[in-house]
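Let me give you the structure first, and then I'll get to my questions.
Note that this complex is displayed minus one protein chain, with the remaining chains in position.
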Amino acid sequence: MADPRFFTRAGPFRIDELAKVIGASLQDPSRAEVMLEDVMPLTDAGTGHLSFIDNRKYVGAFRTTKATAVIASSELIDQAPDGAALLVAEDPYRAYALAAVAFYPTPPVTPEIAETAVIADDAAVDPLAAVKDGAVIGADAQLGARTVVEANVVIGPGVRIGQDCRIGANAVLRNCILDDRVILHSGVSVGQDGFGFAPGPQGHLKVPQLGRVIIESDVEIGANTTIDRGAGPDTVIGAGSKLDNLVQIAHNVRIGRGCIIVSQVGISGSTHIGDFVMIGGQAGLTGHLTIGDGAKIAAQSGVMRDVPPGATVGGSPAKNMREWLKETAVLGKLAKT
Amino acid sequence: MADPRFFTRAGPFRIDELAKVIGASLQDPSRAEVMLEDVMPLTDAGTGHLSFIDNRKYVGAFRTTKATAVIASSELIDQAPDGAALLVAEDPYRAYALAAVAFYPTPPVTPEIAETAVIADDAAVDPLAAVKDGAVIGADAQLGARTVVEANVVIGPGVRIGQDCRIGANAVLRNCILDDRVILHSGVSVGQDGFGFAPGPQGHLKVPQLGRVIIESDVEIGANTTIDRGAGPDTVIGAGSKLDNLVQIAHNVRIGRGCIIVSQVGISGSTHIGDFVMIGGQAGLTGHLTIGDGAKIAAQSGVMRDVPPGATVGGSPAKNMREWLKETAVLGKLAKT
Partner (left out) sequence: MADPRFFTRAGPFRIDELAKVIGASLQDPSRAEVMLEDVMPLTDAGTGHLSFIDNRKYVGAFRTTKATAVIASSELIDQAPDGAALLVAEDPYRAYALAAVAFYPTPPVTPEIAETAVIADDAAVDPLAAVKDGAVIGADAQLGARTVVEANVVIGPGVRIGQDCRIGANAVLRNCILDDRVILHSGVSVGQDGFGFAPGPQGHLKVPQLGRVIIESDVEIGANTTIDRGAGPDTVIGAGSKLDNLVQIAHNVRIGRGCIIVSQVGISGSTHIGDFVMIGGQAGLTGHLTIGDGAKIAAQSGVMRDVPPGATVGGSPAKNMREWLKETAVLGKLAKT
């Protein structure tokens, strides 16, 4: 089970009831009364445990798991070990996520203003919010209900944070507006000046950065990620987008809804990204680009041109994925002859 | 206008007076009494607004802007919309920067020692400096006049910080000396041990890092950037150089004057960089290199050899830019045939 020093478990649950909660169907209805006590990876699971498989790479572990129950897709159930109760789901990973939430629900927020927190007199902190030790909240800032500001966070003047947000320890927020259910992990830095200089041999002149950062609902932003505020327009992170750790978002960038941006990606100024775009780790995008809805950008790509909706690109400079793979193959052959 | 929760506007200004301040000339002197109230991007601007164009990509927006006045270069003024007063400048971006400073001047520093700041008895904080909540300042540290240390910053013993500096929230400084007008954004970490180990199968032996970090005047360093102190020699960031977010500077690196180093660049130990060098985002430089004055290094380059003064390089491993572009083109053709 998850380490009880860090996690509190709920349950046990009857498998048929859990099946309803997670949107899966129990393959063998005669097993409806099986009790499940916990979720566990295939290789560690035993009696009372629920596991899942969503990657063919782990079929070996699936075949030999001792889990009482496993969530699997219909394509993989013929690989199931004898004795395991099967929960068949279209998206086993999603079903597992819901099961994990059932066993380990997020505890409700206990309203609190820590004694050592420093809150400006005219800041508006909802009575249901929690502000932890050493957090500093500036003049005229606003925090919504059930929002948690962890220890030593610094929130600048005028910042708006909606309901049910979680601001990780040591994060810094200024010149920004957050909607509801936004999660910022620790060390995130939002709203600082963008990298705007009018360069010149007699010195680079700093250009005032007069925009904001707008973070829409259900966004999650990874640890130590940096998001600069706009230079004039705003920097915008669209609803439901998820950014990993150590990502860099420059001024005036607009990210659409439901994007997935993996760790260490860098997006240069004024680039606009559509909805449901996926960007692999360490990819870099130059400035002033337009990336279409549903585009996929491979890890470590160097994107220097617009990407049409739905396209997949890779390489540096990035090109159509098929072209890039062909180039890679051709070069490999040439080097061998 | 810029969100008044975050910015305080000055003005309005007569266009002829503003022209002098920003070093531009009013194309039509009969418009000298036009009043300007704010700066605004081309697409959002309306009556009373000053905008600018410095990138041909936005000529369409220029032609249709409703701005009362626009700063443009002489090459672009024939694209100007009817009715807009034109301010002609050699470097429109620089002129805009000066206008933006006029409308949104940096407020003067209010001297302050926050009640929850912790300052060592023998630290020397200038009476005109400001130290915000939760900041911790070590023994024998020094802060100059009008320097601002934001909330929850940690400054180690012996650190020297000059006048008119701004140290962003949650930054950490140790074993370093800062000249005047240095800006460190939030989460910057300066002066920690460099990555120095004498490797060996029986364990990697930590090598004491006995140097410092020297940051000269007018340097700006982006959020969550890391600068290791020297191993014996110092790590030096030269006057007027600008580093973006999430940059890594290793021990003993020397950066000259007026360099521009974009986000997520990594510079390995003991590499020396000349004056006015530009390094694109995510480029990496190995250790013990010499990069000549005025060199340009493209984004995502992997630099493994010295770069002569004035040269432009790209690719990984990096080579002369023209060679790299040719290689890219040749490979593209090969893959098509």
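In this document, chain identifiers A and B correspond to the written order of the chains, with residue numbering beginning at 1 in each.
FYI, contacts are C-beta pairs under 8 Å (C-beta built on N, C-alpha and C of every residue); 3 or more make two chains touch, one makes a residue touch a chain.
Values in this document were obtained by computation on a predicted structure and should not be read as measured data.
Q: Return the single residue from A:Q79, A:Q163 or A:S263 that touches the missing chain.
A: Candidates A:Q79, A:Q163 or A:S263; residue touching the omitted chain: A:S263.
Q: Based on the whole complex, identify which of A:R94, A:H288, A:R305 or A:K326 touches the chain you can't see.
A: A:R94
Q: From the listed residues B:S51, B:T226 or B:S241, report the one that touches the chain absent from this view.
A: Of the candidates B:S51, B:T226 or B:S241, B:T226 is in touch with the missing chain.
Q: Which is it among A:G168, A:G232, A:G287 or A:P317 that touches the chain not included here?
A: Final answer for the missing-chain contact: A:G168.
Q: Where does chain A touch the missing chain, residue by residue?
A: 2-3, 5-7, 39-41, 44, 55, 57, 91, 93-94, 96-98, 100-101, 104, 114, 116, 132-134, 150-152, 168-170, 185-187, 218, 220, 222-224, 240, 242, 244-246, 258, 260, 262-264, 276, 281-282, 299-300, 316, 328, 331-332, 334-335
Q: By the contact criterion defined above, which parts of chain B meet the unshown chain? Give residue numbers in ascending order.
A: Within chain B, the residues touching the omitted chain are 116, 118, 134, 136, 140, 152, 154, 156-158, 170, 172, 174-175, 187, 189, 192-193, 195-201, 203-208, 210-212, 224, 226, 228, 232-233, 246, 248, 250, 264, 266, 268, 282, 284, 286, 288, 302, 316-317, 319, 323, 326-327, 329-331, 334.
In this section, only the chains that are shown with their structure count from here on.
Q: Would you mind pulling out the distance in Å between where the CA atoms of chain A average out and where those of chain B do?
A: 28
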